[in-house]
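One structure is given below, represented as structure tokens, and several questions about it will come after.
Every protein chain except one is present and positioned as in the full complex.
Just so it is clear, A, B and C label the chains in written order, and each chain counts residues from 1 on its own.
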């Protein structure tokens, strides 16, 4: 019989992930900080919980996809939080991107109650969540990873086991550091290329014919070409992850001079009001830095 | 009948490119600043010129692949340089990575003599030169691009026309800026990942399953895993290109904060004695910055 | 009659500040996380408290000079923390360098108990603490600033009122950002100057004759000249402040690209084992980045 799922966090990603669980037949209860967001899923048959505690009480596995570490703190540790509702055997699947330090703390609290957690941050952005093609990077017990595979495979197509709790989050943060530097390269290249008269299409054609080609350049390059900055992955969230990566690196005593420089550019994009736009909107900040009126 | 080729610059790249021309039947004369490097090609049937002037006199097309702008200055403008030997109809194929300003200057000088140039910097590094699978990014007259296609296709598999003289070089410099930021992302990720206990293999597996996958990460990641820092593309040369890009960007009034930060890391790698090693040796500089004894 | 003082945090700075209070006649109770550090002050007549709560119970004003935000959290909010011992009229003088967000939180908690706080981070480092010549940057109620002037003037020579709670901390963090960039300029200049054969003395002579002269350059330049890296202000603490400044700036949506770049250099110094040395030891990290064996 299918595990009963609780889903916490119905944002851009979470709402799509929860719908996939529902559609694949998991009995699903949902909770969101602002309850209005539960309505579309309720209309599809989801039960709605009033608190995270109630969510835990009605589920074997709670999947979370919330915005940031404070949202996880509230979800898990508040008086009406998950912890208040768990019992032995309960599983928590943390799909939010937060710090390794926090996922370890959550795991410890759950284990003290005979439950356990698996961190499983995702990559694939809005389209991957929509189509159920997300990639999970997991950390925790291998047995818990195996146990939760059916749940993950309802939302994605691959789950890579990265090691003990914290290593999945670290991997995710590293991945977002890649995205940050690649997008910076793309946008710096687009701005300087345009000044030299190089069409965006030519830049993308050359890159895709090169050894350093990546589908990511086409995806984001096309959006920039159309000036389509609608959110797939918001600048506010990427900056949050860049900061988590730099904090994690600082704790591990590893300088990241490339990421540190790039984060300030994305910070500037937030300051300029682009925080809720897609990360490729950072091109506008670079255009402004180059004296263009955007 | 095949055009007669002159080839200037028999380094890591040039020697392999010249051999491909020879093997595909182009009558080829070679010149190198240090003449010893001509011997292997002479043994394969190449004629050896004593000076660039002589090289130009014995060729319809001179292909150049030299280290840096001063080497091009010497090759073209010296008293015994190419210019002294050209005549109407002569073609110069500039495969070196230099500044757009310089390639425009060379073109102007050639045109005053009824000749013309095509800039055609390459990507593909040592392996691409060896196997004849280079990608050319060309700038100049479209007709000259078309005319020199057979020569380029003896050394590579694709030539993308980027526009007027200077735009090919700019494209190449942009490409090397991509490489710089991607390699920085990879190496920062490897160092911080290792501290967290993440195996390199896991990092590469996740990246390759992600939307931002690139064959480049496997290529360089595998070399780093084996600590194989033998030159495919030397740090000294990449730093030269980073500096040309920053100068070109400055002239066009475009800040490149990401590249500027990353260049200092590669500068440090040169300072630490890794200039002649492959660009992935920059990982050692990041390891040292993180307090490791490497 | 003199206010009764409680002093929390007997590190490099705090031990010297507490001694000045004692010597100027304030009845003083001390507390330190590791109690051994209380002995020298006890020998001079200080009473020793077993907990922060006890410290608060025996004092009209508690002065704190602890390492970082977690240390303040523990000091104030723990079960046996200050809050448990305060009563109406109690004053808390926060001389630690922490975030504006934290000092505001502490103030709020105290006010709920009829007490109040003044943030008053200091500059002047070890020598200023020793000689009682510190400068305080205060935030909070002006009346509380005035009320606590006698206490501050026992440890320093000047207190500048910066505004409401949080503005003193922000000012302190800005000041440490100045120190960071000035020290980076000095150390980059020393390393590149030495390569060019410029003696350190000449560099310092020119700077001190220039419009941008500062006593700070002589102070730190002389230490570097003697390779004397004994702690006046530890790299670990400056990095902590750089991170607090960057977090505060991020919350205020202000990019700080200069500070962000410089922080990674100091992070590298920590990673290389110089965290407990004086901040001028960052010169060693720059020397290593330049290929020197230090």
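The rule we apply is simple: a contact is a pair of C-beta atoms (placed from the backbone, for glycine too) under 8 Å apart; a residue touches a chain by one contact, two chains touch by 3 or more.
Predicted, not measured: the structure shown is a model, and the values here were computed from it.
Engineer: Shown chains touched by the missing chain?
Structural biologist: A, B, C
Engineer: Which residue from C:107, C:248 or C:272 sits in contact with the chain not drawn here?
Structural biologist: C:248
Engineer: Using the definition of touch stated at the top, determine which of C:153, C:198 or C:222 touches the missing chain.
Structural biologist: Going through C:153, C:198 or C:222 one by one, C:198 is the residue touching the chain not shown.
Engineer: Using the document's definition of touch, tell me which of C:179, C:269 or C:283 contacts the absent chain.
Structural biologist: C:179
Engineer: Name, in rising order, the residues on subunit C that touch the hidden chain in the full complex.
Structural biologist: 100, 123-125, 128, 135, 137, 158, 160, 162-164, 166-167, 170-171, 174-175, 177-182, 184-186, 188-189, 191-193, 195-199, 202-203, 205-207, 209-216, 219, 245, 248-249, 252-262, 264-265, 286, 289-291
Engineer: List the residues of subunit A that touch the chain left out of this view.
Structural biologist: 257, 261, 268, 271-273, 285, 288-291
Engineer: What is the set of subunit B residues that contact the non-displayed chain in the whole complex?
Structural biologist: 239, 243, 247, 249-250, 253-257, 260-261, 263-265, 267-268, 270-271
Here is the rule we use: only the chains that are shown with their structure count from here on.
Engineer: Name the shape of the chain contact graph, picking from line, ring, star, complete and other.
Structural biologist: The chain contacts form a complete graph, every chain touching every other.
Engineer: If you average the C-alpha positions per chain, which one ends up nearest the average over all of them?
Structural biologist: Going by the distance between chain centres and the overall C-alpha centre, it is A.
Engineer: Farthest chain from subunit C, going by the mean of C-alpha atoms per chain?
Structural biologist: B
Engineer: Between subunit B and subunit C, what distance separates the C-alpha centroids? Give it in angstrom.
Structural biologist: So the centroids are 51 Å from each other.
Engineer: Of all the residues in subunit C, which ones touch at least 2 other chains?
Structural biologist: Subunit C, residues with two or more chain partners: 257, 261, 268, 271.
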